[in-house]
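As you look at this complex, bear in mind that one protein chain is not there, while each of the others sits in place.
Order of writing sets the chain letters: A, B and C. Residues in each chain are counted from 1.
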Amino acid sequence: MTTDGYVPAPADRFSFGIWTVGWQGVDVFGPAVRPPMPADRAVRKLAELGAYGVNFHDNDVFDFDASESERDQRIAAFRQALADTGLVVTTATTNLFGHPMFKEGAFTANDRDVRRFALAKVMRNLDLAAGMGARVYVCWGGREGAESGASKDVRAALDRYKEAMDVLCQYVLDQGYAIRFAIEPKPNEPRGDILLPTLGHALAFITELEHPELVGVNPEVGHEEMSGLNYAHAISQALWHGKLFHIDLNGQHGPRYDQDLRFGAGNARGAFWVVDALAAGGYDGPVHFDYKPPRTEDDDGVWESARACMRNYLILREKVRAFRADPEVIKALADSRVSALSEPTLAAGETWRDVRAFTPDIGALAGRGMAFERLDQLALEHLYGVR
Amino acid sequence: MTTDGYVPAPADRFSFGIWTVGWQGVDVFGPAVRPPMPADRAVRKLAELGAYGVNFHDNDVFDFDASESERDQRIAAFRQALADTGLVVTTATTNLFGHPMFKEGAFTANDRDVRRFALAKVMRNLDLAAGMGARVYVCWGGREGAESGASKDVRAALDRYKEAMDVLCQYVLDQGYAIRFAIEPKPNEPRGDILLPTLGHALAFITELEHPELVGVNPEVGHEEMSGLNYAHAISQALWHGKLFHIDLNGQHGPRYDQDLRFGAGNARGAFWVVDALAAGGYDGPVHFDYKPPRTEDDDGVWESARACMRNYLILREKVRAFRADPEVIKALADSRVSALSEPTLAAGETWRDVRAFTPDIGALAGRGMAFERLDQLALEHLYGVR
Amino acid sequence: MTTDGYVPAPADRFSFGIWTVGWQGVDVFGPAVRPPMPADRAVRKLAELGAYGVNFHDNDVFDFDASESERDQRIAAFRQALADTGLVVTTATTNLFGHPMFKEGAFTANDRDVRRFALAKVMRNLDLAAGMGARVYVCWGGREGAESGASKDVRAALDRYKEAMDVLCQYVLDQGYAIRFAIEPKPNEPRGDILLPTLGHALAFITELEHPELVGVNPEVGHEEMSGLNYAHAISQALWHGKLFHIDLNGQHGPRYDQDLRFGAGNARGAFWVVDALAAGGYDGPVHFDYKPPRTEDDDGVWESARACMRNYLILREKVRAFRADPEVIKALADSRVSALSEPTLAAGETWRDVRAFTPDIGALAGRGMAFERLDQLALEHLYGVR
Partner (left out) sequence: MTTDGYVPAPADRFSFGIWTVGWQGVDVFGPAVRPPMPADRAVRKLAELGAYGVNFHDNDVFDFDASESERDQRIAAFRQALADTGLVVTTATTNLFGHPMFKEGAFTANDRDVRRFALAKVMRNLDLAAGMGARVYVCWGGREGAESGASKDVRAALDRYKEAMDVLCQYVLDQGYAIRFAIEPKPNEPRGDILLPTLGHALAFITELEHPELVGVNPEVGHEEMSGLNYAHAISQALWHGKLFHIDLNGQHGPRYDQDLRFGAGNARGAFWVVDALAAGGYDGPVHFDYKPPRTEDDDGVWESARACMRNYLILREKVRAFRADPEVIKALADSRVSALSEPTLAAGETWRDVRAFTPDIGALAGRGMAFERLDQLALEHLYGVR
């Protein structure tokens, strides 16, 4: 039992997907190692640990082929747990990847009936989500993609993806739901190549929609790192575009299968910069964890890992604050001229004419060191906790 | 000497960077293995091989610290070679990565004087490029990035990147140059993480500019594949956005150092789909090669590799056409319902109300095979030349 | 229906894992899309397609918790299908990764009872394998590894791995089974990091065993390519050590999740060199495919993909032979001095004293081109089928 200050509280706005702690451990090479976890149990346990909210797929709460009464019963239990614990539903999403009918996509399935049903499934869950107070609706198109070149007309697929998002935006507008969408990019797995493979591709796509203002991104640490990309850079660009509607925090070891490690595990130094980037950019959404307790863990291990996600965020948040407040860091930042980048290249009133013939002291600029190693070492020592 | 039909002609619009055949083989572990190649020699040899055009950095033609007279002399020789051979300058670009002053970036360097000089250097070369008839101006920000977290304020860097592009767009507008810009993304190398790391990030960035209509992308096969991304998908998305202003064709073996292999080498199957995607999407820019003749090659090997780039494109173009015309392929595409994806999900006049309650025969859709393996095998056999 | 010459026959010695065509499509994100396939059905269908043999896990034939009578019944059906079709069991293996008890390893599980049971399970299946005539027994330790640093004492794990292999070697010796073992390396998935992650690590490990002569390797295309390694180089090194006891052919797109594409798909150019390396090195084991028909396929697609694996091997085999017989290739190999590498560096009778002061014409060697691009282009044109 830890007795230090890294104890999560609702004010920290930590949230979890129901499917995270509920993951049973099925993978390509083996079946479930843990029993199913009803959504209401997940809610109650997460509340005990200090979480603030949850995110759910429709089929985290009730099975794909649940009868109406089963569905209602499961939802009622879920609602009761929320009511009892005070946890909020910050976010919801639809499972458009599990059922065999979605084996080739949902919004971009070649089969039009699959596409139509996918829209219906989302709309139905949007009703539930809105009723539960969700403000963000995540769209992860995990099966929207291809293993082979001719099987998917990518430009047509993007037309259909846009159509789907346009229809759904219209739906929430018409229904008056206070919900915005967040597209979650991923490069591959379970498909060979997934459409909108990175945060960048999703941000570009959004600009083509009918209601771009309603749609942002939900980047996941591991998904960007599977492409070898810097997640802190990614979320900084999303913040720059005003599009960081949600985040999925977890851990990964670079290009390989989707590991979904607990936050903090994986790229530990990257995690420090993630927390820094969120603070610097003023992210104010839920601090959401999308990870999988490893298959080696029993129920105790599940909660241990969930607790650790929040704890690591709190530890890193404290470190980041200390780093930014450290006088030596402030001096090192100045030595590296970091804030000089915030100064416009052209002074007020200048145009290209004012720099067209600009010639600096090239030798001096060439020889000048940036002192980045000093600065980065200070950051690393804050991570280590030795400053 | 090959006497088959894969002989490039200017009508094929093949172009090369001067720096490609001119690469001397300097890498991190060893010095030059080949003598410098004057730009005019590159032009004359490429013309002999059947190329249509060239692309150049300012410092491919004259050295960074060339005197005015040296500069003029080198440009004159370059112009003369173009005039003698009929090769056109399709594209130009600026070296903002070689000189030590750019060690930390150019448009996004922390040092403001570096940023100002970078703009001046581009404007000066834009004059030259416009005078030579270039219609595309490539911006590869190879040093715009960071190895460490605090050294670069990413959001400020994007502000400066935008500022630079806005200034340069205004410059070409004010000068009346018929030039459009194409941003070339790259994830890393020579910097630890480069800003605008993929085509997607660049496409998103462009939408924030003052003149987005003047700016598109120049994706390079190897750069996207260094992130494990599917280049054919990437250019298809760029075409979907109307932003594929230029392409850089070469070869790569996945996430590792930037190999810049000749086109066709590397991901051979991917190359087939690249040629297919360009044809399907109506790309009409120059078919540009940006590769490096390996350090093992002497001058003969340089030209062998350049010839092979064009030859491989012609071979693949023929294969792609045969594939698309093959009746078995047409049938297989139908079996895979590929064209059904071009049909809108909602029929004309339908709204979300028409699909809100849609329930298909789920079992039938779940059980239906997509026949993608058959289709992909046909494609592979066209690549193999056994059909 | 293809009527060309690429029709597999038993003399080609193609074999498949029962689990390949039998894969139901369960992955981390969705359940089965195809019904279970009894082993005897797989055998009969593979025989129709022209296969020579099969490989099986114990639990491909009967379930982990099958009763003795169920087990006997399933084995009998399997035997009958083999007898009816003439297919041989070339290879067998044990499922030590599926059952939850193996969630943390089998031969190297921390829990000693798991290790003891794993040995028992293998021995029991060795009896079955020997009775069916298998000559190779594959050991894939898919769960032998770790996601976190302290959880596994790697040196102790290697001790236990060695102990397990030593016990099993003694078992086959004592039982008089004509069986050799082949260790199958994999870097990760389903574990974060798997022990013996590449062919090299496995080759080194084998030298420490009590009976190294009984143990070789079974490298899989995708497993080595998941580490970004060159599979043709890998099997050439295995052949050099005399340790290529078996191969697992399939397709992969570099470092990402284990794709198990059909052979030929994935790295098409790499596949050409794989077939070349097998021929050059005199590999005489079964030509085994370990792939997964994509989840998009129905039963027809399963067989289409199985057929294509063999067909692609035959196509590539023909190409490789044509490449090696092509007079231009022979000349190009000479120009590249490839065979000069087979000449010892020291002449017969020479010692280090004869080269201690050797000084060649350094300038000449430095300037000499290797003509590799010419040679490689010839290979690529054989792959393309345009020569």
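To be clear about the criterion, a residue touches a chain if its C-beta (ideal position, glycine included) is under 8 Å from a C-beta of that chain, and two chains touch if they have at least 3 such contacts.
Computed from a predicted model, the values in this text were never measured in an experiment.
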Task: Check each of A:269, A:321 or A:356 against the chain that is not shown and name the one that touches it.
output: A:269
Statement: Filtering C:51, C:215, C:232 or C:249 for touch with the omitted chain leaves C:232
- line: Full-complex touch with the removed chain, picking from C:75, C:132, C:164 or C:308, is C:164
Field: Omitted-chain contact residue, chosen from B:86, B:131 or B:192
entry: B:192
Message: Counting contacts across the full complex, list the positions on subunit C that touch the omitted chain.
response: 99-101, 103-104, 107-117, 119-120, 123-124, 146-160, 163-164, 167-168, 170-171, 174, 187-188, 193, 195-205, 207-208, 226-230, 232-233, 236-237, 239-241, 255, 269, 272-273, 276-277, 280-281, 323, 329, 332-333, 336-346, 351-352, 355-362, 365-368, 370, 372-373, 375-376, 378-379
Query: Tell me, which residues in subunit B touch the chain that this view leaves out?
result: 25-33, 97-100, 102-104, 142-143, 147-148, 151, 187-190, 192, 226, 253-259, 261, 265, 294-296
- line: Across the whole complex, the chain not displayed is touched by subunit A residues 4, 6, 33, 228, 253-256, 262, 264-269, 293-294, 296-301, 304-305, 308, 311-312, 315, 319, 366-374, 376-377, 380-381, 383-386
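Simple rule for what comes next: only the chains that are shown with their structure count from here on.
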Statement: A count of C-beta pairs in contact puts on top the pair A-B
- prompt: In whole angstrom, how far does the Cα centroid of subunit B sit from the Cα centroid of subunit C?
  reply: 37
Field: Centroid distance [mean C-alpha coordinates] between subunit B and subunit A, Å
entry: 30
Query: At which residue positions does subunit A touch at least two other chains?
result: 99-100, 103-104, 147-148, 151, 187-188, 226, 255
